[in-house]
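With one protein chain withheld, the remaining protein chains of the complex are depicted in position.
A, B, C, D and E are the chain letters, set down in written order, and residue numbers restart from 1 in every chain.
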Amino acid sequence: MTRPISRFPVPAIDELPEDVRARILAVQEKAGFVPNVFLVLAHRPDEFRAFFAYHDALMEKEGGLTKAEREMIVVATSGANQCQYCVVAHGAILRVRAKDPRVADQVAVNYRKADITARQKALLDFAMKVSRHSEEVGDADLEAMRAAGFSDDDIWDAGAIAALFALSNRMANLTNMRPNDEFYLLGRVAPTGTRSPK
Amino acid sequence: MTRPISRFPVPAIDELPEDVRARILAVQEKAGFVPNVFLVLAHRPDEFRAFFAYHDALMEKEGGLTKAEREMIVVATSGANQCQYCVVAHGAILRVRAKDPRVADQVAVNYRKADITARQKALLDFAMKVSRHSEEVGDADLEAMRAAGFSDDDIWDAGAIAALFALSNRMANLTNMRPNDEFYLLGRVAPTGTRSPK
Amino acid sequence: MTRPISRFPVPAIDELPEDVRARILAVQEKAGFVPNVFLVLAHRPDEFRAFFAYHDALMEKEGGLTKAEREMIVVATSGANQCQYCVVAHGAILRVRAKDPRVADQVAVNYRKADITARQKALLDFAMKVSRHSEEVGDADLEAMRAAGFSDDDIWDAGAIAALFALSNRMANLTNMRPNDEFYLLGRVAPTGTRSPK
Amino acid sequence: MTRPISRFPVPAIDELPEDVRARILAVQEKAGFVPNVFLVLAHRPDEFRAFFAYHDALMEKEGGLTKAEREMIVVATSGANQCQYCVVAHGAILRVRAKDPRVADQVAVNYRKADITARQKALLDFAMKVSRHSEEVGDADLEAMRAAGFSDDDIWDAGAIAALFALSNRMANLTNMRPNDEFYLLGRVAPTGTRSPK
Amino acid sequence: MTRPISRFPVPAIDELPEDVRARILAVQEKAGFVPNVFLVLAHRPDEFRAFFAYHDALMEKEGGLTKAEREMIVVATSGANQCQYCVVAHGAILRVRAKDPRVADQVAVNYRKADITARQKALLDFAMKVSRHSEEVGDADLEAMRAAGFSDDDIWDAGAIAALFALSNRMANLTNMRPNDEFYLLGRVAPTGTRSPK
Partner (left out) sequence: MTRPISRFPVPAIDELPEDVRARILAVQEKAGFVPNVFLVLAHRPDEFRAFFAYHDALMEKEGGLTKAEREMIVVATSGANQCQYCVVAHGAILRVRAKDPRVADQVAVNYRKADITARQKALLDFAMKVSRHSEEVGDADLEAMRAAGFSDDDIWDAGAIAALFALSNRMANLTNMRPNDEFYLLGRVAPTGTRSPK
């Protein structure tokens, strides 16, 4: 009953272009495993490079949104788009980033009822509108974001993350991308003796 | 940021009618905690009694559907109905019943991509139709269930579980029912020394 | 062209458990016929008992909503859910309870245009949201109910009735429940000399 | 609580152009009352003339569809479009035309469960698709109609009636058109001594 | 790959009733070609007469809405209804009437982003609601129109045009009506030496 990680061919890591391979080995080094999105998208190295460049430009840079808030956008919109890979994988990252074992499951099912701040609810209202009904996004939506304390750069970030994962959700559903088993438990239990010193 | 377990008054256990209190204490004895649905619905003892009588009639009896399969129906339809309490609480029960730490998250997001059997996919196709578009349920849907090996009693069970949780999802969303913290981790990690002997 | 009252087996009344049989005979005594929902659900006595216990707890008790208003909720939400049995049967009950031969047809098609009070429109706005989009029910919806004069107990009642008939509509659509012929005319014409004595 | 028959001005009959007045008096003569659609649309005599010319061209002419079948299309599509006037008024006409006191209520709520022939179900499947998703109407839909025994002229009739009442439903909802009280009971009880001789 | 102008028989012009033929020849004289809607609907002369009478009553008469604004309603609602004939043909007319080569394409795709006035946006908000959700049209929608400066006669016009093209879009989709090649370029380029004198 365990399905493969992609409907399409998955390349062997040592046959990949050097830069793609290096990126994959770096993430493996850091995470302890290779998230399947890297292997599945590596079937197309040029698209792989573009996707992760886009991802890093939005998810890794400094800015007004915390990294946990960016992951909240990913998890909420991916839940609405029924993308199993993105909910499971980014749910794990959200738990780690937010240092909260519950928020990801809450946001994935119904962000309106999650234990998040009013500011974060406004953020997810906006991101969900971009994700699901971008044709209706108007000045009033931007005003609501500004009223919640977001800058115009934050607004672009929020909308652009929702847009990038509109793409990502569709690629995951197209390829039937399977979440790694490791993601399900990540961030749910504090590893003994690791986080406490800080 | 932690919201209360209900928008409505929650009775103290020792002020409840005897039978309601006994039921709650019994579940606490068995589970180690009181799932919030018992406390929230106890605000209305008569409805409490009817709800759990209905629940037990469908979820606890013998029958052609395994208990894990019944929980799959609950999790899949509750995900579609964006019911946070039901997804989190019954997701935990599904993990325990199926002895599978991943299936609940898969089914909650997109059952079409879950690691389940073809028979179970047919079951969830049917239950989802009852849950979301029951007005269109026709003979062809029952034939598809029969073709997948289900008896007419199984079909009633599947449809009735979807119907009961259509009610339950709405009550949870109406009351803003909060899942207990305990549910999030339940069934994700094997308790030391329990499962190995078998 | 006359279809049976259920897709599933319908038990003979004299083969039913005593309490189920008694309930059915009592309703027959009172109404002059046995509404098909009793016969169809009697296929499963435990579910029968739970359903009617739930029904009575919400529809028969005292409270801030009139009995006609409760039936309005049933008719409006059942119309939206395209449940033929519930619209026809509860439409009849609504006509009788409201002593109004037209309101049921109005509410079933489009409650926004029915001859009801502003308070009742607010009630149906709320009940319809619970029925169709409970995931979006938020504090503002409860505030709107309070502003229309409803207590929190009334709000629970309204939402719970919408929730119960979310179940009921799905059971009727699942079983292909057929409305009794008697319902169509009930409450449309004042029976000569019957109601006046009271 | 009784609302007016239109949101817009309703002309006095004796101020209307002669042909419009004649048409209204003729229908009054025949039906015993003036259906409100005549009064409401008479606010705009040119549109009145065009509407009833269109109506008569489709509903009164000879053809492969019986008059009852044409009314079924009106009732089913008007139910889906939540048009109170059209469901109540044409529901009455359908009862009269079909000599059946129940079919209109059945078709208005959920035609899939009505006591109609397989041919009529195919007809309503087609008409509903034209009414609700005409952008998806394709050759396969016409083939299904032909397979059910309909000619291409019948197909045009069915689609055109659905199209005309797409207009009519919107005009009724725009004007807040109120059904006459007379319609609610029409065709529900056999007038004494009329039908028996046959 | 060029499909016929209709799924149904298209009559030869010289076999048509005199008045239908005269109308067609008149439009040909004026436009330089016969728009296919005339030929396709001429298959049914009575419906042809009613349709164009309705059309002229709303689109050709004097009134508070400019002719360009009426065509905007047609183009916006036909875009939402995915009616290829109406978008292409009335897009051309809109370009000519508005003397603007771009507004039709803008309005067809997303009127919220078109280069139109705030008044025109309010007009299209209203017309789109009549076209797509007329069951929800309420007093607040009429108030919004009045606040934007429209009279009650303008409101009727706007709603009635949306209603007429709800019919027209369905007839075009039913018949698979093909836009004439001439429409695509009409109004996009200023004919040499024509418009300058003014």
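The definition used in the following text is that contacts are C-beta pairs under 8 Å (C-beta built on N, C-alpha and C of every residue); 3 or more make two chains touch, one makes a residue touch a chain.
Note that the structure is a prediction, hence the values are computed from the model and not measured.
Among the chains on display, the ones the left-out chain touches in the entire complex are A, B, D, E. From the set A:Gln82, A:Gln106, A:Gln120 or A:Asn180, the residue in touch with the chain omitted from the display is A:Gln82, counting the whole complex. Only one residue in the set E:Met59, E:Val87, E:Leu124 or E:Leu164 touches the chain that does not appear here, and it is E:Val87.
Seen from chain E, the chain kept out of the figure touches residues 1-3, 79, 82-84, 87-88, 91, 101-102, 105-106, 108-110, 113-117, 173, 176, 178, 181, 184-185, 188-189.
Think of the hidden chain as still there; on chain B it touches residues 110, 112. As for the chain not pictured, it touches chain D at residues 135-136, 138.
One rule holds in what follows: only the chains that are shown with their structure count from here on.
When chain B is laid over chain D using CA atoms, the rotation angle comes to 120 degrees (nearest 5). For the pair chain B and chain C, the fraction of shared interface numbers is greater than half, so the two copies use mostly the same residues to meet.
If you average the CA atoms of chain A and of chain D, the two centres end up 52 Å from each other. Across the assembly, chain C contributes 82-83, 110, 135, 173 as residues in contact with two or more other chains. Chain-to-chain contact here is organised irregularly, matching neither a line nor a ring nor a star, and falling short of all pairs touching.
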